[in-house]
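What follows is one structure encoded as structure tokens, with my remarks underneath.
With one protein chain held back, the other chains of the complex are shown just where they sit.
As written, the chain order gives the labels A and B, with residue 1 at the start of each chain.
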Amino acid sequence: MHRRIVLVALLAAVLLVPLGASAQKPIKVGMPMPLSGPAALFGEPASKGAQMFIDELNARGGVLGRKLELIVRDSKADANEAVRQARELILKDNVDFLVGTLTSAEGPAVSVVAKENKIVFIAPIPKTDQLTAPDKLHPYVFRVASTTTIEGRSAAEIVAKWPVTKVATISFDYAYGQDVTKAFVDHLKKIKPSVEIVDQQWPKLGEQDYNPFINAQMAKKPEAVMSSIWGGFFVTFSKQARALGYFDAIKYNFIGLGEAGSPETTKSMRDDYPVGIWGNSYDAFYWGESAAHRDYTTRLSKYLRDEYPSSWAVQGYIGMQVLTEAIKKANSTDSDKVAKALLGLTVETPVGPLTIREKDHQANRGQLYGKTVMDPKYPFAIMKPVTYVDPTKFMD
Amino acid sequence: MMTRLGRAPWPLLVVALALLVPAVGSRFYTFLANDVLIWALFATSLNLLVGYTGLVSFGHAAYFGIGAYTTGILMKKLAVPFVLAFPAAGIFAGLAALVFGFFCVRLTRIYFAMLTLAFAQIVWAICFKWNEVTGGEQGMPEIPYPALDWMDRLPWVGDLRTSDHFYLLTVLLVALCLWALRRIVGSPFGRILTTIRENPERAEFIGVNVRRYELIAFVVAGAFAGLAGGLFGIFNRGVFPDFAYWTKSSEVLIMTLLGGMGTFYGPPLGALALILLNQQIVSYTEYWPFVLGTILVVLLFVFPGGLAGAAGIVSRRLARALRA
Partner (left out) sequence: MLRVLNFAHGTFYMLGAYTTYQFVQWVGGGPGLFWLAALGGALAVAALGGLVERLLFRHLYGKEELYQLLFTYALVLILSDAAKMLWGTQQKSVSRPPELSGAFTLFGATIPSYNLLIILLGPAIALGFWLTLQRTRVGRFIRAAALDRETLGALGVDVDALYTWIFMLASFLGGLGGALISPMRAITPGMDTEIIVEAFVVVVIGGLGSFWGTFFGALIYGQVLSFGILFFPRFSIFAVFALMAAVLMVRPWGLLGRPLQ
């Protein structure tokens, strides 16, 4: 039995040796992102976008004469796992910065790790207001994603223009769903007092059977619906809703937040997509507003070897871009200096200039909105006309 | 030579070695060692059930989770000192194990495993949904470290970081718990458990109240899992509902199996091996589950005795070769 302990020691020695070797040269960025489970749909392209930025940057010689190195770890869309990976990235891989996380549970949890280790953390995707709320804010957390306030209010502005008064909502019963729905309802009631909220449905996160919720909602006869059911779940929801004649009943007065209008979703559903509804997205390869965006899309398309590249890659890209600009401005990789440099920093991104506010470390990141139509150029629906809704006026 | 090696105070040497880890100066080694120690305790507590009593629990994470939330809530929300919050983890987890175990030990084999799983899922659902108390799916971050100011005044140790201080505390507490478990296993009580594993009918026949002994084993295992959870919440800098999920139960079961069920030092060894392996693999590939699954298959077919069993075979062969 005791000889086993010798074995333990040997095993430990063998396994630990490679860990000791670490090169000092490149600037290391750790990225906890969901690479498995349903959220991998966004996590994977976001990490690819970040990698593309780094590859391009390193080809140009890097920043401050040093190359950037991205280390991606699977956070499984789970707060516990994200914290675990973030801590290991800091302790084992000695990363200088953290860029990552996806869900509204992961973001705030990793933010705490960043605070404790005094390491700059840039969140490219989580939208929950709690991440940068005054009681949670600390010098090292920044966000280049949109927020639930911005998203909810942008949608309210659109719905307010529709000739409807009876509005209903359907969202998942957790932080993101609740926050975005509240922002939407509050703002809509403020700008159009005649609106009446006739029904609110709260399926649990990851629900697979929406039939009871859809039937209950149709019974209340709303004229328009706001949904924040995201990603693959929107595919499930809209397939079931369409079969029940839900979209016909509300005359396609439906706005799908949580990127229901993203090319990934319309592409995977093709003819099954409820064409005619409104949706939003972080990016769309067909947007092409500026030369910078067209150029970015071409490069991304080549990088991912995909004719219709992902709309999520841009969030990873922007996250890395903002970090790099801050390192350049601080002329240092020290987190305290970079954190200071990030305040008020303006960066020319593929989606236009973004500024990190000093007040709450939040970038003015809006999203694309539009009504979906079939376009003969593509075998799936696109948002047309697609508009970037500037969030500045929605930010408190 | 072999016998002299055998008589050396190995457990003490391992503790001494563990205490020296922070001296290496790497925060990561301390982190890793801390992780291994807590999982070692957790796996050993499960081994009391699976290995010694023959009860396959598929919901052992429930007590780990209860312990973690107990210590976490007491220390973070009620500012209770660690001296009280840590034993509380064991007490609450033990009480939960008493209630759940009362029903579980009435069942056998598959049904026992299913009911432990069901209870664990209940615990998980409560942690996941009771936002006001547990923080829901976002968990409860920023559990404070215990007040270890007295360590500052100690020679050698005073200059270390807070996380190192907590690690030293973990070493001592885990060593204490393992010592206690070792005593339990070696006691007449432990021998009765083994008898139950080998042949429950015979145990009943010689006048042992099998259910009562199984229940006691269940409670003891639950309490020690709770203590491990209490330490883990602080170490992890946050408590999450994930702690009580069924995948955690299977993880600790794999560790126990990997190390070798029914041998006392097998499960800690399994915890060490699995954690180190995970560290190495995730640096190369995102397909850790694939690797873990493959390890598990190999283990089941080639080394059902786990590492301890394999080591036993190797050392026996070696001894024979030496003698020859």
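Convention: a contact is a pair of C-beta atoms (placed from the backbone, for glycine too) under 8 Å apart; a residue touches a chain by one contact, two chains touch by 3 or more.
Just so we're clear, the structure is a prediction, and the values are computed from it rather than from any experiment.
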item	value
Displayed chains contacting the withheld chain	A, B
Sole contact to the chain not displayed, among A:Gly37, A:Pro139 or A:Gly276	A:Gly37
Residue of B:Ala43, B:Ile254 or B:Leu276 touching the missing chain in the full complex	B:Ile254
Contact residue for the chain not shown (choose from B:Ile38, B:Ala113, B:Val219 or B:Val239)	B:Ala113
Missing-partner contacts on chain A, residue numbers	35-38, 40-41, 43-44, 173, 202, 204, 206, 208, 211-212, 215, 231-236, 239-240, 243-245, 264-265, 268-272
Hidden partner chain, residues of chain B it touches	50, 56, 58, 103, 106-107, 109-111, 113-115, 117-119, 121-122, 125-126, 128-129, 246-247, 250, 253-254, 257, 287, 289-290, 292-294, 296-297, 300-301, 304
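The working rule: only the chains that are shown with their structure count from here on.
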item	value
Footprint of chain B on chain A - complex, ascending	1-5, 7-9, 11-12, 15-16, 18-19, 35-36, 72-74, 78-81, 83-84, 87-88, 91-92, 104-105, 108-109, 112-113, 116, 174-175, 205
Of all residues in chain B, those that touch chain A in their complex	5-6, 8, 10, 13-14, 17, 27-29, 31-32, 136-139, 141-142, 236-238, 240, 242-243, 263-265, 269, 272-273, 276-277, 279-280, 282, 286, 288-289, 307-308, 311, 315
